[in-house]
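Handing you this structure, nothing more for now.
Here the complex is missing one protein chain, while the rest keep their positions.
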Amino acid sequence: MRKVSLLLPIFLCIVLSFCSQPQQGLDDVKVRLAKEPENLSPVNFTDAQAIQILNLLYQSLLVVDLEEDKLKPALAARMPDMVRQDSVTLFTYEIREAASWPDGTAVTADDIAFTLKVLKAPLLNNEQMKPQVEFIRDILPDETNPKKFTLVCSGYAPEMELLTGDFFILPSNLLDPQGLLKAIQVSELSDDLSELENNKNLKAFAEKFNAIDFKSDKAFLQGSGGYLLDNFVPNQYIVLQRKQNWWGSKLEQSHLVANPERISFHIIPDNTTALLALKNQQLDVLGNIPAAEFDELKSDNKFAANYNLYTPDSYEFTYVGLNSRSPKFSDKRTRQAITQLLDVNSMMKVSQQSYATPTASIIPPSLTAYYNKNLKAREQNISQAEKLLTTAGWTREQDGWYKSINGKKTQLTIEVIYRAGSTNFENAALVFQQSAAKAGIPVNVQAVESNLFSQKSKVHEFDMFFRSLSGNPFVFNFKVLFHTSYANLGGMNHTGFGNQKSDKLLDAINAAATTEEKAKLLKELQTMLYEEATFIPLYYQKERIAVHKRFGNAKISGLSPNYDVSAFTLKN
Amino acid sequence: MINLKIDLRQIWHRSLSFKIAASYLLLLIILIVTLPILPLAYQPNELDLQYTFAEPFTKGNGAWHWLGTDVLGRDVWANILYGAQSALLVSFPVMLFSTSLGLVIGMSAGYFGNDGLKISRATVPVTLLALFAIFYYGLYLPLNFYKLALPSSYIWLSLLALAVILLLLYKVLLPLLNRWRYTAANILLPLDYLVLRFTEALTSVPRLLLVLALASFMQPSVVLLSVIFAATFWTSTARLARAEMLKIKQLPFFEAGRSLGVPEAHLLIKHALPNMLGPVIVTFTFGIAGLLALESTLSFLGIGVPGSFVSWGRTIAGIRSNTSAWWLVVFPGAALAATVWSLQTISYHLLNHFEERKQL
Partner (left out) sequence: MLQYILRRFLLSLPALWLLVTFVFLLSKLLTGTPGEEQMLQENGGYYSKGSTESRQLVYRNYLNRTGQNLPLFYFSIKASPEPDTLHLVYPAHHRTLLKKLYWQYGNPEAVGRYYQSIKALEAALPVAQKASLQPYMDSLYSTTTPEGLKAIAATPSPSWGAQASELTVAATHLAAQQKSYTFLLPSFRWHGTDNQYHSWLIGVIQGNLGTSFRDGRQVSSLLYDAIANTWWLMLASILIAFVVAFELGMLLVMPQSKRLRKVLLPSLFVIDSIPLFLLALLLLVLLASPSFLQLFPVYGMGYHTLTGESWLQRAGVLSQYLALPVICLTLSNIPYLTNLIYRSFSEERKKDYARTARAKGFSERQVIRKQLLRNTLLPTITVLSDALPIIVAGTISIEIIFAIPGMGRLLVDSVLARDYPVVLAIVLVVAAFRVVTYLLADIFYSLADPRIKHAAS
């Protein structure tokens, strides 16, 4: 007993000595990451976390300014000039005069060519980005101006402008000082690459390039962006330090800034822990706050004294896919009946509280120019659903709905799948299950492991699924989702939407010259999607973000990562 | 059996905590048994969407939510009752199975050691062949038939083939081989070594890897989880039983019994088993407690447990989306704690009692 009574005060002493809290660096923005980026390779990154950090280290030709949600020139001096020829499209860019690498040398067309080679060459760790630049077939340097060049792209698609400016530019001097890739042309790097795999120079370069530790090697993780990697502690934190005399800060362009002295990214996997760290002021920025917690924070006065809360409309929406190829759902009226069983308001309530906007179409309601206001948001209406089922030929019996399909008496049952681990989809599916039960339709809800889920949707082995998609306000090319040429096994048109009329409409949208025409066609597409009820958008969610009050100019936006940490300015 | 009844009565009269624990468990069992006829206002998976995260004593859509609701408006009280059902239905069979498996394996390893068990040479290759046949016809083929959605008659066919092959191996091949002097000769089976290495190996395979590997074949289900638990929980009992067996083997009465020629089975069951019952019961109850906790941890991590499975862990894990909903933790947590506490208290008193009797 004596011993215990002795131990207790000692223990308490130790505990109390811990009371000191970690010190705050005022000009150090602390951001939470839910997971560590898998790697920080500018040509092979895999996750949103990596993009957020790489955007501070590297630059691409174009950048999205989160203040206005608009595409703006970054490394490029202005938006590219586009020329459409029969089978190719040409984009001509000019790089900013002042743009330079950390060693002081200028960014030139050579660097762009080098980057394209690294992205397209075989043998290199570039698989994640490679498909995205496949359409760029060649680069034509300007003979008079080393900063000017033209990208040759095959075919035409509306997103091409965005994509030609959407890869990080690498410094060729730093990564290939011997010029091993000089002899290889970008035009050689398309189609069959088996010959190049034996190229001696390429092999030598690959050996060196693949060995670079694109996570913590400060010497190689250098780009033309405003920050440099300062410290990397695996799975704990990543610290970036502002460059001295960065070229971009002299331009006085509001979308090319590097304001905070240091930015640190802290890896905290659990939400509860991150929230506590925020309340303790150990963090300055926290996104993805659970809805119920966000409500709680809103009413917390002590918290409100230190943090601002934001709820921008995001471009991510949750939708239901119905497999129109399945004989059970091939009748439009059956699918419409099922949409009458979707209690969107309850789904929003259980997963997002009030932080979401119901939508009747794939276009976000916040984009008023394109959103078709005539469509009514989906609401639960069981008697209407039953009516529709009857007109579709189903008859109500004691234990459910039956119909004779291909000579066989079939019961209307629905198996709902969703990606395992996603609570929002699970909750939405359970809400649907309950409404369907009221209408007498047995629903089986099944969480499916992520790999298996994409497999199942690709080979059309599903009745109905819950998923989400994220969009943007600048490009609207829905061909992959809705065109019948993508409806084959393995294609992206999982739900089997589409006919000749809709295919024509999709092509017309891509070809539309004016905003008015595009808006008209998009609205037509929305009506068609609404009628067909295979691809049923439910709601657009709102992001929930907290930013410390000592920072201003957060550039809150609906586009990921929802704030621009490089723009944060310290208030007095 | 009669003894146990008398014992229980004795403990009941002596100890208050035993009384409480036993009555709690009894009450729980009665509740579980009568669940289908209990007049519950809500089913555990019934959503009351107007009343999500309702605090305790909220009048819901129709009836009272005495203990509040979770994110989907599921009634906590109903979930606690049905959760108790699932907890006991999973943990008891799993622990009973794995404890008996552990006891058999551990005791035989401790008793036979490395030089106590002799088998004929021929048994080794025959058993290996049999194992291969079991793997191919009993596991590989049926799994593939299931995955490829081939007719189920194929599964019966392959099982039939398995039966025929096993019959051939043990009824024809083995007797044939045993006629030769070389293959009939006995060799020592280092049982202790094999068991020890096997437990070491098994405990080193992360359970999570097993869960994920199996989940990629089949849908996550309670049965699957139970199988994984049962197949991995026996190791601690086995090691304990082995250690105790080694101790008992050295005791004078046991050595005397062996030299007198008392049958092995009799020795093990009548003399060794009662002697190690104490520690084994402790591991059993702690094992149940561990299982209950593990299930809720898996729910928390979102691995392997299907969302429709009613459990205390599911309700508790609901706290993650709203930390101020204390009722999601307090009530199921209390039920969990009380159940575990009762189990442990009962085993504690039983143990004391056994020991006292042993002294007499």
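Miscellaneous remarks
The chains carry the letters A and B, assigned in the order they are written, with residues numbered from 1 in each.
Methods note: contacts are C-beta pairs under 8 Å (C-beta built on N, C-alpha and C of every residue); 3 or more make two chains touch, one makes a residue touch a chain.
From a predicted model like this one, the values you see are computed outputs, not experimental measurements.
Screening A:Ile405, A:Leu452 or A:Ala512 against the full complex identifies A:Leu452 as the residue touching the chain left out.
Between the chain not shown and the residues A:Leu163, A:Ala360, A:Ala428 or A:Leu529, the one that touches is A:Leu163. Only one of B:Leu150, B:Val172, B:Ala256 or B:Ile269 touches the chain withheld from this view, namely B:Leu150. Considering the complete assembly, subunit B touches the hidden chain via residues 17, 113-114, 136-137, 140-141, 144-145, 148-150, 154, 157-158, 161, 192-193, 196-198, 200-201, 203-206, 208-210, 212-213, 216-217, 236, 239-240, 243, 246-247, 250, 278-279, 282, 286, 289, 292-294, 296-297, 300-301, 313, 316, 319, 323, 329, 333, 336-341, 344-345, 348, 351, 355, 359.
For subunit A, the residues touching the absent chain in the complete assembly are 1, 3-4, 14-16, 18-23, 35, 38-39, 46, 122-123, 125, 127-128, 130-132, 134, 157-159, 162-163, 193, 210, 213-215, 231, 233-237, 239, 264, 266-270, 272-274, 276-277, 279-280, 282, 302, 325, 449-452, 454-455, 458-460, 469-472, 475-481, 484-485, 487-492, 500, 503.
The working rule: only the chains that are shown with their structure count from here on.
Remark: subunit A and subunit B have CA centroids separated by 44 Å (rounded to whole angstrom).
Taken together, the subunit B residues at the contact with subunit A in this complex read 45-47, 49, 52-53, 71-73, 215-216, 219-220, 302, 306-308, 320-325.
Residue ranges of subunit A in contact with subunit B, taken from their complex: 271-272, 275, 290-293, 296, 343, 346, 349-350, 420-421, 423, 426-427, 430-431, 434, 445-449, 451-452.
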